[in-house]
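Before any comments, here is the structure.
Every protein chain of the complex appears in place save one, which is left out.
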Amino acid sequence: MRIDQQEIRELNNPGTDTHKRCLEGLKTVYSESLIERVVNRLSDFQVALPSWALGAGGTRFGRFSYGGEPGSLEQKIEDIGVIHQLTKTAGAVSLHIPWDIPKDVQAVKELADSLGITFDAMNSNTFQDQEGAAESYRYGSLSSVHQAAREQAVEHNIEVIRIGEQLGSGSLTVWLADGANFPGQYNFQTVLKHAEDSLKKIYRELPEDWKLLIEYKPYEPNFYSTVIQDWGTSFMLANACGEKAFTLVDLGHHLPNTNIEQIVATLMSQGKLGGFHFNDSKYGDDDLTVGSVKPYNLFLIFNELVYGMENNPQNPSLAWMIDASHNIKDPLEDLIQSLEAILIAYAQALLVDREALLEAQQGSDVVRCQEILQDAYRTDVRPLLREARLRSGGAMYPLQAYRELKIRKRLIEERGMRVRATGL
Amino acid sequence: MRIDQQEIRELNNPGTDTHKRCLEGLKTVYSESLIERVVNRLSDFQVALPSWALGAGGTRFGRFSYGGEPGSLEQKIEDIGVIHQLTKTAGAVSLHIPWDIPKDVQAVKELADSLGITFDAMNSNTFQDQEGAAESYRYGSLSSVHQAAREQAVEHNIEVIRIGEQLGSGSLTVWLADGANFPGQYNFQTVLKHAEDSLKKIYRELPEDWKLLIEYKPYEPNFYSTVIQDWGTSFMLANACGEKAFTLVDLGHHLPNTNIEQIVATLMSQGKLGGFHFNDSKYGDDDLTVGSVKPYNLFLIFNELVYGMENNPQNPSLAWMIDASHNIKDPLEDLIQSLEAILIAYAQALLVDREALLEAQQGSDVVRCQEILQDAYRTDVRPLLREARLRSGGAMYPLQAYRELKIRKRLIEERGMRVRATGL
Amino acid sequence: MRIDQQEIRELNNPGTDTHKRCLEGLKTVYSESLIERVVNRLSDFQVALPSWALGAGGTRFGRFSYGGEPGSLEQKIEDIGVIHQLTKTAGAVSLHIPWDIPKDVQAVKELADSLGITFDAMNSNTFQDQEGAAESYRYGSLSSVHQAAREQAVEHNIEVIRIGEQLGSGSLTVWLADGANFPGQYNFQTVLKHAEDSLKKIYRELPEDWKLLIEYKPYEPNFYSTVIQDWGTSFMLANACGEKAFTLVDLGHHLPNTNIEQIVATLMSQGKLGGFHFNDSKYGDDDLTVGSVKPYNLFLIFNELVYGMENNPQNPSLAWMIDASHNIKDPLEDLIQSLEAILIAYAQALLVDREALLEAQQGSDVVRCQEILQDAYRTDVRPLLREARLRSGGAMYPLQAYRELKIRKRLIEERGMRVRATGL
Partner (left out) sequence: MRIDQQEIRELNNPGTDTHKRCLEGLKTVYSESLIERVVNRLSDFQVALPSWALGAGGTRFGRFSYGGEPGSLEQKIEDIGVIHQLTKTAGAVSLHIPWDIPKDVQAVKELADSLGITFDAMNSNTFQDQEGAAESYRYGSLSSVHQAAREQAVEHNIEVIRIGEQLGSGSLTVWLADGANFPGQYNFQTVLKHAEDSLKKIYRELPEDWKLLIEYKPYEPNFYSTVIQDWGTSFMLANACGEKAFTLVDLGHHLPNTNIEQIVATLMSQGKLGGFHFNDSKYGDDDLTVGSVKPYNLFLIFNELVYGMENNPQNPSLAWMIDASHNIKDPLEDLIQSLEAILIAYAQALLVDREALLEAQQGSDVVRCQEILQDAYRTDVRPLLREARLRSGGAMYPLQAYRELKIRKRLIEERGMRVRATGL
């Protein structure tokens, strides 16, 4: 399904006056040129949605289905299309293989193209056994002590690259779930070496203009150790692979209290931050809606990202993706809320007075440093988001529009209550 | 399947001499009467195995099946029977409803009885929707804002009590997974009140000699808040229900770094510790083999349990249960390892010189206090476990016996590779 | 020193027009009556500053002094007076004994009175040995196994009550640092019993209209266990003491990831939340400027406080205090930033549309629940704070005013560079 553009315009119209007044209000504090700049940046910013995020998520204790879930890759792309029409920020899809192998590559490309959606990073899966697979990943994949399992996992990743090439993707994200549940289960040095060797084999098959993005995570699904447990390990492996290999940061993949923004800054200073997975969490890899738990932290991270994008030419442009789970919310509404939170944090970071901050830092005026960051953060930047969307033809209030247009109801009518999307 | 007792004897025989020598060795350090006392206590100690623990466990990222999983409640009880024959410590089963509703109560009782297995605490399930249920627990059960969902959950718990009565159980464990994934999702005070009211309704249906065990957990499957988040909340609710209501401690249900042994001591001092779920973890509710990650902590907890059992007549006898998951180990082997770890910690705690400890504590001789605990902990108590098993007809080396008797192979032959046990 | 009121007026004048425009802007979104209500509540809100917070803080690794630190209780009260003049929110002082025993009670009362400052909760200190004390608190105080130490600690608390009575205070805060550094150091049940007995002895000496506030903390300065480790223990002890005893929540006194707002809601539902210590932290009891690390969390806590103040008549009015440390900031600037963050969170919580929230909660519209909270949180409420201050004669921009009036420079001139305030 697609939304008629006219419907969006009609929803926007009544609120335009109030919006313009709010936008004017911001000009009492920030210069017109800064506001223009921020609005333009917001319009340009695009976040990939993963193909597995359009259906209901779940926990090991169960899953509560949602009506109207997409039953095919095409329907998933259509769902992203709806979100993109409303938000103008979701112009990319990140495919997960083998959950979403396109049957007709050309048709899928055309569909995506017609919706303004590009193919971002490809994701492989070596943490589950696929029906009929020769080797099990029960004891690991790229780092397994079993050579045949390693080879199968390497082959799978190469296959994912091949599919991605056809679709026009430009990067492969490897999340290596390999790990141990018990002390002694494997030798740390052995599996690390295997992981390095396997990654190098995949790296060799990477097309010239592609990037290899290496994710890290301290625990889950393994609960004693994980082969790539932290940014340091990912960074070391990326260096071992070569200059097209980078570290990917997922917000939920850290130990309690980790200073993630510092990791972001460190990696960008080294030119090794390749991608970013958004979500939020209070305890572990909770995969909650972005910005729903720690919005100030998200702002601080964007503060480093903005700084890096402006000051670290050595770092490539980043692959942005939302990586969340949707246990009790309509997944599309959840994604719309996530996109809003991302843009808010980005806009606030863009408002930081960097010259003043530099001066305060150089004078060790700690109080003022904090004031400068909080001034930007405490600003209500939502008018800037609305303006950006208004200009690009999106909905000023995407969530409200989604509800008023009764999208979920339409999807259920179209697809029924019982379809279950592939994914977790 | 059952093991021929003769097989166990034959496995024990060759090692008896060495065993006796090791046992003698302990007598150079500990008095004969103390050793006798410990061996007797070990023989008496029985831990319930839950009916869902005989099959493979899993995570939200997948599940790797195990051959020979039990396909029925009867087969689950038989599996426990095997473990009990080998260890003489697993003389009870804890049923989970509706996963394991007995079809023929009398037959199940007879089977259990013939294996020396009693029916310990019953467990209800209101964290998953059952096929055809009128109400969904998506937004909670006993604490739900939806009255019909609450009523259904109360009814279910009462049904579980009824089943338990027929089987000869004496307690109901309520793990209330109810919680919120997002700030604002519910009103804390409202759901707490609902939880209290629902628990009181269940409590009213409790047979005279039964106990209600209220579990707590900080997070998972909900990732912002849980209605019964900690021992304080459970304790408050248990007090509100009445004198047959108690708190149940699950080792994995705590925030990072929680001092669990202090909670155990506090609850016992108040006569409100009702039950105990064993497992181990490094990060969260990892549900790993008992003693596989933090054995000293297990010892410290047993140190409090032993103290309480000796000094707190106000506290009832405890319901002991293993509550672990088995992702990559043969579940029966995992349980045997868990039982061994439990007995080791228990034996070490029994060896603590309590008189000397009291004296050292009264003199604030901190160094000596530590020495006394560590003296007991550093002792190799495995000969005591072997002696206890030898006397009760179990296997001196249960895991080794399990392997030499090729139990798993026999189970696969009997049940096949593809059965999947009910449970998570 | 005191600020001439005329100076404040002159600083406010130039910005008044812009301020009024911003305030008008808020009226496009919120009703005039709601705005009036919030402004009035903000004006009424008063937070106590502790007498030890006016000098530089430190860590175990060192302390960096600040010029112009107050050298006497009188100077500390004057410092609070300055902050109160600027913010109109710091109208109370919380004394710490024996650091700040008034020499001339009457003079001190008159001084405070002349500055509009009242005497909030009194704080005792049994975590340090005082010069010449008969008993050491090395191994504990109120819970010590040594009777003489317990008695000395009880006596000290009673003395603090007596001083507080003379000053017009109405509550005693007991932070019991007692704990163990090593397993086995003390018997958990014994020290808990001692703590309870000692608190009851103190409670008995409490004047009729006083409150006893019992603080809890999981660790530090003891690193294995703390006698009152969590809200559950504090709550249990408060119940044991009687209806004038309450739990006090300090934001920094929790294990990683604790859901503090739920604790607040639970305690208020039971009528047992007595006081609140503000600060912020990323790792432990970091004692950082309020709102500097987790402002959304502060808002969520205020959301529960506001709800409780409106719906829990069973709960007493709360003792509010800032309890932070100032290692690298001018303490007065730090406190001004803290007060600002507190008022912002409070204002946002007052803006939450409670009717809509209730409706969304009753319908389990999780997405909308989140929207409602975030709508309030994302609002720039600073104009409301300015308006409140403008009306009460404070500075619209207190921090800016503090700097423009060169207060620190004046204090250094008056007191010198080398004075060191009593405290940590």
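Labels A, B and C are assigned to the chains in the order they are written; within every chain, residues are numbered from 1.
Keep this in mind: contacts are C-beta pairs under 8 Å (C-beta built on N, C-alpha and C of every residue); 3 or more make two chains touch, one makes a residue touch a chain.
Remember, it's a predicted structure, so these values are computed and weren't measured experimentally.
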Exercise. Which one touches the absent chain: C:13, C:28, C:59 or C:314?
Worked result: C:59
For this session: Could you tell which one of A:186, A:210 or A:346 touches the chain left off the display?
Result: A:186
Problem set entry | Option touching the unshown chain, where C:27, C:138, C:193 or C:406 are the choices | C:138
For this session: Check the options C:327, C:348 or C:422 and report the residue that touches the missing chain.
Result: C:327
Problem set entry | Residue of C:16, C:40, C:106 or C:181 touching the missing chain in the full complex | C:181
Problem set entry | Residues in chain C touching the chain absent from view | 58-62, 64, 127-129, 136, 138-139, 177, 181-183, 185, 218-221, 223-224, 256, 281-284, 286-289, 292-293, 327-329, 424
Exercise. Touching the missing chain, which residues of chain A?
Worked result: 138-139, 145-146, 181-190, 192-193, 218-219, 224-225, 229-233, 235-236, 255-259, 261-262, 265-266, 268-270, 300, 303-304, 307-308, 311-312, 357-358, 360-362, 364, 366, 369-370, 372-373
Exercise. Please identify, in ascending order, the residues of chain B that touch the omitted chain?
Worked result: 18, 21-22, 25, 28, 256-257, 259, 282-283, 289, 291-297, 328-330, 333-334, 337, 344, 366-367, 370-371, 374, 377-380, 382, 399
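The definition used in the following text is that only the chains that are shown with their structure count from here on.
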Exercise. For chain A and chain B, what's the span in angstrom between their mean Cα positions?
Worked result: 40
Seminar exercise, completed: Note: chain C sits from chain B at a C-alpha centroid distance in Å of 42
Seminar exercise, completed: Among chain A residues, those touching two or more other chains are 256, 282-283, 289, 292-293, 328-329
